[in-house]
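In this view, the complex is presented without one of its protein chains, the others remaining in place.
So, chain A:
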Amino acid sequence: MELPTIPYNSSEYIETDTGNKVSRKSVICGGQNIILAGKTIIQTGCVIRGDLRRAGAGHAVAIAIGRYCLLGQKSVIRPPHKTLKGVFGYFPMKIGDNVMIGENSIVEAASIGSFVQIGKNCIIGRFAIIKDCCRIEDNTIIAPNIIVPSFSVYSGNPGTFSGELPECTQEMYEARSKEFYTKFTPQ
């Protein structure tokens, strides 16, 4: 079944020069520490914590998000933290291209590759590394420090390997995220 057009209230969203569509009803902290590569949709109720960055003066990128990403409603993107040699600190998070994060998911991963789909109500633990071409099923809890290798499906609590993705995952997910961006149009 083809995705229907997803109309949005044009007064709610800000469209940037690079094609990002950011909801005014989302909470974006420390915007100067967040990089959006373009054509990324940030939906209503998202929280992006760019203010949680590595201690120290100067400019530091806390969250880098690639092209054609979707941050679903009420999802939370928060850089991971840990205490290293007695010093508490936050670490930067990197999200690749064509990543779709479902509603109500909380992401504290260290890095998420490209062509990744994260379902609804997921929790991606601290310093988890999700490689390219992966799917995290709905309601999955990826424990901290987990590495999700390419072409795998993870599900459950704690998230464990539950299946392999086909070889054309990259094209499939790329098409899906682009289709979503195309269909996400103002009313």
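Please note the rule applied: a residue touches a chain if its C-beta (ideal position, glycine included) is under 8 Å from a C-beta of that chain, and two chains touch if they have at least 3 such contacts; residues count from 1.
Just so it is clear, contacts and distances are computed from a predicted model.
**Student:** Not counting the visible chains, the remaining one has a UniProt entry; which protein name from "Carbamoyl phosphate synthase arginine-specific small chain", "DNA-directed RNA polymerases I and III subunit RPAC1", "Signal peptidase complex subunit 3" or "Dynactin subunit 4" does it give?
**Tutor:** From the listed options "Carbamoyl phosphate synthase arginine-specific small chain", "DNA-directed RNA polymerases I and III subunit RPAC1", "Signal peptidase complex subunit 3" or "Dynactin subunit 4", the omitted chain resolves to "Dynactin subunit 4".
**Student:** Name every residue on chain A in touch with the hidden partner chain.
**Tutor:** 1-2, 4-5, 7, 131-133, 143-147, 149-152, 158, 160-161, 166-172, 178, 182, 185, 187
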